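Left out: one protein chain. Kept in place: all the others.
Order of writing sets the labels: A and B. Residues in every chain begin at 1.
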Amino acid sequence: MKKTMLWGIVGLSVVATSALAGEGDRVKAIKDRGELICGTSTGTTIGLSTLDASGKWAGLEVDYCRAVAAAMFGDPEKVKFAPLEFKNAFAALQSGSVDMLARAAAWTYTRDTEMKFDYAGVYMYDGQGFLVKKSLGVTKLADLNGASICVSAGTTTELNLSDYFRTNKLEYTPIVTNSREQNLANLEAGRCDAYTNERGGLAASRLGLSAPDDYVILDEIIAKEPLGPIVQQDDPAFRDVAAWTLFTLINSEEKGITSKNVAEMASSSENPEIQRMLGKTGDFGAKLGLANDWVVKVISSVGNYGEIFDRNLGAGSPVKLARGQNELWSKGGLLYAPPVR
Amino acid sequence: MAVSDQNMATGIWSGAESDEADAQPHLGPRQRWARRKAILQQAAVLLLVAALAVFVIRNTVVNLQARGLASGFDFLWQEAGFQMAFSLISIDPTSTYGRVFLAGLLNSLLVAALAITAATILGFAVGLARVSPSAPVRYVARGYVEIVRNLPLLLHLLLWQAVVLRSLPTVREAIGLGGFGFLSNRGLYLPAPVAGDAMAIAVAMVVTAGIAAIVAGWVTRGRAQARGESPPRFGPVLIAGGLIANAVAIATLDWQIPVLAGFDYRGGLKLMPEFVSLVAALTIYNSAFVAEIVRAGVQSVGRGQREAALALGLPPKLILRLVIVPQAMRVIIPPLANQYTHLIKASALATVVGFPDLVNVFLGTSLNQTGRAVEIVVITACVYLALSTTVALATSAYGRRVKLVER
Partner (left out) sequence: MAHSSVSGTSSPLVPTTAVRRLLATVVANPFGTAVCLGLAYLAWTLGLRIVDWAFVNATWVASDRAGCNPDGACWAFIVNRLPQFAFGFYPEAERWRAWIVLIAPPLLLLLAMAPEFPGRRKVLVGGFCLYPVASFILLSGGVLGLAPVPSEKWGGLLLTMVVGIGAFVFSFPVAILLALGRTSKLPAIRLIATGFIEFWRGMPLIAILFMSVIMLPLFLPPGVEFPRLTLAMTGITLYSAAYLAEVARGGLQSVGRGQSEAANALGFGFWAMQGYIIMPQALRAVLPGIVNSAISLLKDTTYVMVVGLFDLLNIVTAALSDPAWLGLATEGYVFVGLVFWSLCFGLSQVSARMERDSERAQLRAPNGGRKAS
């Protein structure tokens, strides 16, 4: 009796494995689950992903995840955020415990090739800079010779820092921690002399210090940091959804579609590209496996890229970061999404 | 050997017995059925475990293939490209992942070794205070134990990290320790001996003194035992000799005293605060448990033992050394070893404060950079299992020794 049961379990599990083994389908898994799982920071990356006292997530990366959820389910709340320390983030994506990472991770060769990830575009063009206390009198990087520098574990900034100081024959002590708040606390306590990270992130993080004006970001940029959403390579369809959600956010800003006018645009716009985007004509949604009015859902729930940036990092936020390179190509920035055709 | 086996799981004992029973030539139908049933049951469990293993391995292979992930141990020879804030062997950005692994392992072992030593000393002191004849001393020791052991280790660690060490002054306002060492929130700076002839001589002196002490102790003990007397007390002589040898060694060394230059002190030995807080938290937390083990050990020695020794006219100090301690140690050692295993594993909390131990740099950073999850998880698991097995083997070896001595 007991044995029969055992064999039953073994047999069932083998059958279950073989039945499921053929599925590599991330989109199907997400739809079956009924929500997207997005790997984010531990909730302290001001401007990108923060978790407030009531458990509400906010930030540019968070809004991007909500946009993907809105695209797939028509509901921006159908997303679960998994707070991850950076040094665990890629392992979590590889193991499949999160569907995508929107976690201030720069697009690099190794991550794209050897680690078998796919980047679905870039939502923030940034560069690696240094935040230092004004009172130290440091004006350029060479002044930091012999300094202790705070950096997050397992990041590209950690590697860039090491490369830069090595090639420039400068000495430094890395103070490696797992999160922004630890780095900031260390910087504030004088445990390290400088904190290196993306400049945009530093500008936002500075607000987490008790006296933000006592600190300055050095002008020098030691490396490019193109931040984008990362997915696994196992399902091209999901990558397409992730990429075209991002492109749509950018294209909408370019076409002047905002959360306020999207409903009106959807019904009355004469522009054929806008009509295609908003699902009035063509099958923009169907080819991605989404509802045809998915863009309307996305834009009406989180707004276009400009609105998202403004709300979290730009003029509408305490960070007051200038758009800079994160401006549309037509306005001298780097944001350039493929056309909907 | 046979004696100690008796002390192991009764299951093994009964297993051996049932084997004997099986070896008997004439088996009744009930015994035959029982025997067959045993074989079938074991086969079923083994099959189940094997099926589970196949299931897991198959899933892993399928998942790895679906994600196109590379596998293999070749990454150990690849350049890691990151630096470590603290390592016993030299690490630079061109070091391989293999070397990073080694450095992380050594850091873990260093933390564990230091914390074990300190926790043992502190724990024995507190434990003996717990059974002190003076009531106030007992209460103070009890208070210490109750406060310390009822707080989570992680909280101890964060308290040290975020409260004690972060409230230290910055490096420019470092607290001077007699002009030789300095204490700031960047760590503890101590003078370090300069490697050279002087160091070789000093090390040779200390080693010689140690060997001489051991030999002297061994010879006199042997002689005393041969005569049936209690061995002469060498403690004070040995301590004095050792102190003199060490003092001479310290004096002959060239010491490099840290000096503030630019952003930081240069020269000498620097202990980073993460290291200090980790060792401090591990020491204090575990010392409370060691203290309780020591107390239980001492109390396990019956009153009669002490009374009998008194009746025999042994002086109180000798009673402690010859009667109480040897018997208490037999009770103390097994749980103490358990506590050591706990401590070794708990040193992995280094990852929370950012000290580059094995789990932090290997299971953390290296795994994130290379994506070789399965390999790295397997290597890390093997290391920790090897460490705990080593402690267990050493304990059972000790257990065998004291058992034989007793009989």
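Rule of thumb we're sticking to: a contact is a pair of C-beta atoms (placed from the backbone, for glycine too) under 8 Å apart; a residue touches a chain by one contact, two chains touch by 3 or more.
Note that the coordinates shown come from a computational prediction; the quantities given were computed from them, not determined experimentally.
Among A:K80, A:R166 or A:K224, only A:K80 touches the chain left out of the display. Between the chain not shown and the residues B:L154, B:L260, B:V301 or B:L320, the one that touches is B:L154. Annotation: of B:A70, B:V301, B:L322 or B:V374, B:V374 touches the absent chain (contact as defined above).
Although one chain is not displayed, its contacts with chain B can still be listed: residues 9-12, 14-15, 18, 38, 41-43, 45-46, 49, 56, 59-60, 62-64, 66, 132-137, 139-140, 146-147, 149-155, 158-159, 162-163, 166, 341, 345-349, 351-352, 359, 363, 373-374, 377, 380-381, 384-385, 387-389. The chain not displayed touches chain A at residues 16-17, 20-21, 23-24, 28-29, 32-33, 42-44, 51, 53-55, 80-85, 88, 91-92, 94-97, 181, 184-185, 188, 207-210.
Note that in this section only the chains that are shown with their structure count from here on.
Computed from the mean C-alpha positions, the centre of chain A lies at a distance of 42 Å from the centre of chain B. Taken in their complex, chain A has these residues touching chain B: 2-3, 6, 9-10, 13-14, 17, 21, 24, 86-91, 94-96, 110, 114-116, 144-148, 153-154, 158-159, 162-163, 166, 173-178, 182, 185, 189-191, 193, 232-234.
Chain B meets chain A in the complex at residues 40, 44, 47-48, 51, 55, 58-59, 62-63, 66-70, 81-85, 92-93, 162, 166, 170-171, 185-186, 261-264, 266, 273, 351-354, 356, 360, 364-365, 367-371, 373.
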